[in-house]
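Omission of a single protein chain aside, the complex is shown with its protein chains in their original locations.
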Amino acid sequence: MPVAKVYVTLKDGILDPQGQIIGKALKTQGYDNVSRVRVGKFIELELTGETPEKLKKQVDKISHDLLSNPVIESYTFDIQEEA
Amino acid sequence: MPVAKVYVTLKDGILDPQGQIIGKALKTQGYDNVSRVRVGKFIELELTGETPEKLKKQVDKISHDLLSNPVIESYTFDIQEEA
Amino acid sequence: MAALYEELGLTTEEYTKIKKILGRVPTDVELSMYSVMWSEHCSYKSSRPVLKGFPTKGPRILQGPGENAGIIDIGDGMAIAMKIESHNHPSAIEPYQGAATGVGGILRDIFTMGARPIALLDPLYFGELKNDRVKHIFEGVVEGIAGYGNCTGVPTIAGSVNFEECYEGNPLVNVMAVGLMRQDKITKGIASGEGNVVIVFGNKTGRDGIGGVSVLASQEFTAKSAAKRPSVQVGDPFTEKLCIEASLELIDNKLVVGLQDFGGAGLTCATCETASRADMGMEIDVRLVEQREPNMEAFEIMVSESQERMLAICTPENQERVLAVCRRWGLDAGVIGHVTGDGLLRVKDNGVVVGEMPAHSLADEAILYNRPAKKPAYLAEVQSFDTKALKHPKDTGKTLMKLVTSPNLCSRHWVYEQYDHMVQTNTAVLPGSDAGVLRLKDSKKAIALTVDGNGRYCYLDPYVGAQIAVAEAARNVVASGAVPLAVTDCLNFGNPEKPENFWQFKEAVRGMGVACSAFGTPVTGGNVSFYNEWQKGAIYPTPVVGMLGLIDDVNKRMTAGFKKEGHVIALIGETLPELGGSEYLKVMHKIVAGRCPALDLDKERHMHEVVLEAIKLGLIVSAHDLSEGGLGMALAESCMLSGLGARVNPDSAERSHLEVNEWLFSESQSRMLVSLPEKSMFLFDRIIHNSRVQHTYIGRVGGDDLVIDDILNIPIGEMTSAWRGTLECLIG
Partner (left out) sequence: MPARFGVVVFPGSNCEQDCHYAARLVGAQVAYVWHQDTDVAKYDAIILPGGFSYGDYLRTGAVAKFSPVMDAILDFVDKGGLVIGICNGFQILLEAGLLPGAMLRNRDLKFICRYTDLVVENNQTNFTNKALSGELIRLPIAHNEGNYYADEETLGEMAANGQVVLRYCDTNGIVTDAANPNGSLQNIAGIVNKQGNVFGLMPHPERAIETVLGSLDGQMIFKSMISAVSK
């Protein structure tokens, strides 16, 4: 069954409080080489029965309308033929 | 600069209410072909100055200790050489 | 092509004035600073002349309008700080973050003054819950308030939720914050003392909310980079919580001479206002401000609205201690400049002066506008609607159930259970009654807080409608056993450049002022939100009143639910056939018209006095004000809040001249439903007879049903589950 993996991240320039906290926590634990942390969402959809092009269109629409908030977030996705 | 992308998801068998809600919303909107939705976290770390093996070890440790809770979550990651 | 100043929203008249003030052409940085400070939002250029009519003084008012928040003396050396703010437009674009950052902004106004925030209240207005967009906004706003308020550990103890088509494209998200302080800790946003140090602490500065002045950027950058400027800010309640603790610690240890939050217009506003209040100047270097993003322009740093930032002014001797406190709390902090004696705000960029303006000119010298006002034509038509001609539905029980399950009247627990309303362990009356009540630790006292405002009434008559907002707020406070002390107000209106809207605004302010004088509750500050419009036009004029009341003995606090079988139920006040603008008219007849209920301020005040007297003497055991849904709804609520039924006699003198729907659903003002043990009736009658208020015994508490003989009979259990289930069911 095809699986779509959607990655939703905050747009550039938008404050990412989660990323800030993780970055600080890593610093205090001595990970000095981590320079920037961004946190996003990761959504897996199991899909059936469409042509690859249709699937792509569908996942794009779902990602835009439902999975992300276009005002502050952007998304990417890929679709894999998986078990 | 290398970028590590860490994906944290709930373990199989653990109820994912967020995924369920999205699944339901998709159903009511007529997306009948989406059979299963899982929601996870997606964390990007910008890193510097280590050998690839060391980086891998480090990201693994960070993912295990901080970014995920092994009781309920599992994680995967990949490290890319990016700008 | 329009001139740059025009694109920045300045008029030619304003631009000329700027040139005159400076004696030269302004730099881009200066122009951007004037444009944000002289905007309606910051300068109140349309509203200020009108607001002058408010009563603002009183023996308990320690700080009236003009500072970050109003301050009210509650005795024992203690004081309450309070203020209300709107975040309507951001919430329309991004409900969660818009509402969340609204909470953040108003909390900062409170702790900036040295008060620990102890309560939040959230009057909310949405379109009708008929489409997904409205549901999304409603859910997002509630979650945003919860997300921010809960995290900062400030209980949201009261609010209101209203649904009306006019708010569909322009929801109203107002938030009131309340703080408690010792009077000797009052701190002001003032930059006094030449040579004193100016410090910024909190979050770093990014390109948030540069919106309006982004035209400046497009001159220098490509359109693409301008489009990247986020117009929506993301709230960071964790950092806010740290700012609260750090600020209060700075004040407790007397380390600062002034403290100011960053609100609209960001660093520009914080610097020029603090300098202007002290009659001083200030010199800062934007490169010393901690930046979240690379390559920020000077003007961007000056107008950025990044959240969770504070400005502190301290003596050079205290500088290191101030920085140490901030850093101990994990906050970014750094010196950005110092106070000067020349009255000029001097902005440098890496040592190079990029702007130099009199601080006063930015903060206080915007051109004020006396906007034209004109009575709207629709008023005559809607007011002429005659409710006497209505054909009333037969089944009154069904009608009451319809009202009980109307989105405007049903239980709000779906909302307030998402809010932590018990943190700080002071909440003595939980949400669900008339006003939220907080006990004050180490004292017998308590305070009561409420927010009220009925846009429908104000649409039908802005003058009376605004008075009713004040009266209802006072009534809610009184029903909780508190003496009304003071008001903060949020005035939500349409575009003030349209004379009809401005007329509504003026009438509402006039009405509020008169009512506040009548109740002895001065206005201690507030907020004006204009331009609330969408494709169907302006919202209903919606003045919202936040009121503070004081209870001398927390054990005398009163709640709305009945208490015990056998107690008698009395209706205080007089019911008139007033269905204009009522929820009954809207729900059962789909009509918004008529005259809003009349209000006699003296009568209202006398009613308050009687009720407070009865509470003080321990005569009554429940009190519930009558408002939307009238007597029928008040009876239902007093039953549902207690789980006790009631039996009511419809033939009491009270309703002799009224049709039954008029009797049950009229929204006549100045009424209260109370219950009392039989043994208290004698004294209760006495105090009422000595007043100019009337009362009627209409029934008794008891049984499992609400029974109005020969009219309706509804099991309380059934009614309660319908009432509690409505919102959840509508959201789906």
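General remarks:
Labels for the chains are A, B and C, by order of writing; each one numbers its residues from 1.
Following the convention adopted for this analysis, a contact is a pair of C-beta atoms (placed from the backbone, for glycine too) under 8 Å apart; a residue touches a chain by one contact, two chains touch by 3 or more.
Keep in mind the model is a prediction, meaning the values are calculated, not measured.
Note that the undisplayed chain, when the full complex is considered, contacts A, B, C. For the chain missing from the display, the contacting residue among C:Glu381, C:Glu417, C:Asp651 or C:Asp709 is C:Glu417, taking the whole complex into account. The chain omitted from view is touched by exactly one of C:Gly9, C:Gly53, C:Gly153 or C:Gly725, namely C:Gly153. Within chain B, the residues in touch with the undisplayed chain are 10, 14-15, 17-18, 21, 66-67, 69, 71-72. Even with one chain removed from view, chain C keeps its contact list with that chain: residues 143, 146-147, 150-153, 236-239, 241-242, 329-330, 413, 416-425, 427-428, 430, 439, 441, 554-555. By the touch criterion stated above, the residues of chain A touching the omitted chain are 17-18, 21-22, 25, 28-29, 39.
Keep in mind that, in the parts below, only the chains that are shown with their structure count from here on.
Averaged Cα coordinates give chain B a centre that lies 41 Å from the centre of chain C.
Centroids built from CA atoms put chain C at 37 Å from chain A. Residue positions of chain A with contacts to 2 or more other chains are absent.
Residue positions of chain C with contacts to 2 or more other chains are absent. Chain C contributes residues 93-94, 97, 203, 206-208, 228-230, 232-236, 238-239, 292-293, 306-307, 330 to its touches with chain A in the complex.
Per the touch definition, chain A reaches chain C in the complex via residues 10-17, 20-21, 24, 69, 71-72. Interface residues of chain A facing chain B in the complex, by the touch rule stated above, are 1, 7-9, 19, 22, 25-26, 29, 31, 33-50, 58, 62, 66-67.
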